[in-house]
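Note that one protein chain of the assembly has been removed; the remaining protein chains are unaltered in position.
Take a look at chain A:
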C-alpha cells in the first residue's frame, strides 16, 4: 500500500474509531438508563397490578354472591388466578428497604385469597350470613391492599428519590458532556488534520520549490525531502534527474571545449602544414638557383664568387638535410669551414680564424649542426660589433679519455648570469641565426645525445673573450 493512502486511511480510521467509541459508550449508557427506567416502571406496574386484580376479585365476588352461577364462579376463579400471577411478579421486587411492607403486601393477598375461598365455601353451603361477614372482610382486605400499595409506593419513592434526582442530574450532565466532547473532538481532529495535511503538503511545497529552482537553472542545490512516502521517492528521483542533468551539462561543456580546442588545433595544423610546405619549397628553389648562379659566375670567370655560392649551397643543403641525424666530426668540421669561408668573404680582414685539428678524432659521432651555431654565435658577438674585427680559434684535442672541442673568441665576453641562463637551457633572445638553431637548442641536443650534463662549458672574461668547451667521452664514440 502506498504511504499517502496509508496515512489517509489511518486518519479516517482514527476518526472512525473515536466516533464508534463515543457511539458505543452513549448507546451503552442509553441502554443502561433505559433498562433502569424500565425496571422502575415495571416495579410500579407490577405493584399496581395487584391492587387492580384485588379489586377485580371483589367485584367478581360480589357478582357471585348476588347470583351464584357457574359463569360467575369461573370469572371469579379467573381473577383469582390473575391475582396469584400478580403476586408472583412482585416476589422479585423485594429489597432491604421494602421487605417488610412487601411481605405484608403478599400476605395480604394470601389473606384475601383465603377469605375468598371461605366465602365461596359458605355460599356453596348456603350460609349467607357468614358469607356476608366474609365479604365485608374481603372488602376490607382489598382496601388494605390498596393502602399497603400506597405505603410501598411511598417507600419506593423515598428509596429511589436520590436515584431519580441522579437521573435528572445525569441527563443534564450528559448534555454538558456532549458539548465538551464535541469541542474536544473538534479540537483534536483539527489538530490531527492540520498536522497530517502538513505532512503531505510540506514535502510537496519543498518539491515545488526545488522544481522552481531547477527551472531557473540552478542545478547544484540538493533536493532533500525527509519523509517516507511517495513524495520522498519523487524527490529522490527528481534529485537523481538533477544530478544527471548536471553531469550531462558539464559533459557537454567539456565536449564543447574539446571541440573548440580541436578546431584550433586543426587550424594550427593546417597553418603549420602550409608553412612546412612553404619552407620545403623555398630551400630547394633557392639551392637550385644558387647552383645555377655558381655555374654562371664560373662561366663568367668569377671563380671566387662561384666558390662562395657553392659554399652557401652546400651549407644550405647540410642545413636542410641533417638536422636530426648524427654525423661525423669530419663532416661537421667541413661545414664549419665552408661557413667560415662565407663569413670571411663577408668580413675579409676583420675576421681571423685559426683552426687546430687532431685528425684522429674526426670519426667521432656528433649531432648535426652543433658547431656551426656556436661559431656563428662567436662571429656575432666577437667580430660583428668591433670595427677592428676579431679572432676565433677552433681546436680539437685528443686526450686520454676525452675529446675536447674548443671555440674561443676575443670578443666582449658575457656576464655570469647569461652563462647560467644558457646552461640552464632557458631560451635566450638570440638574433640573426642563419640556421635558425639557437645556443640552447645545441646544448639540449648535446646533453640528450651523450647522456650527461656537463658536456658543454662556457668560460668567459668580460672584455677579453669567451671560450666554449665541449668535452666528449671517448667510450661513447667507439
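Operating definition for what follows: a contact is a pair of C-beta atoms (placed from the backbone, for glycine too) under 8 Å apart; a residue touches a chain by one contact, two chains touch by 3 or more; residues count from 1.
Heads up, the rule we're going with is that contacts and distances are computed from a predicted model.
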{"item": "Name of the absent chain as recorded in UniProt (options \"Fumarate reductase subunit C\", \"Xanthine dehydrogenase family protein subunit M\", \"Sugar ABC transporter substrate-binding protein\" or \"Imidazole glycerol phosphate synthase subunit HisF\")", "value": "\"Sugar ABC transporter substrate-binding protein\""}
{"item": "Identified contact with the non-displayed chain, of A:159, A:212 or A:270", "value": "A:159"}
{"item": "Listed residues A:12, A:107 or A:399, member touching the removed chain", "value": "A:107"}
{"item": "Option from A:29, A:88, A:205 or A:354 whose C-beta touches the chain left out", "value": "A:29"}
{"item": "Of A:23, A:187, A:205 or A:354, the residue in touch with the unshown chain", "value": "A:187"}
{"item": "Residues of chain A (touch criterion as defined above) contacting the omitted chain", "value": "29, 92-100, 103-105, 107-108, 110-111, 140-141, 144, 147-148, 159, 162-163, 166, 169-170, 173-174, 176-177, 180-181, 183-184, 187-188, 191"}
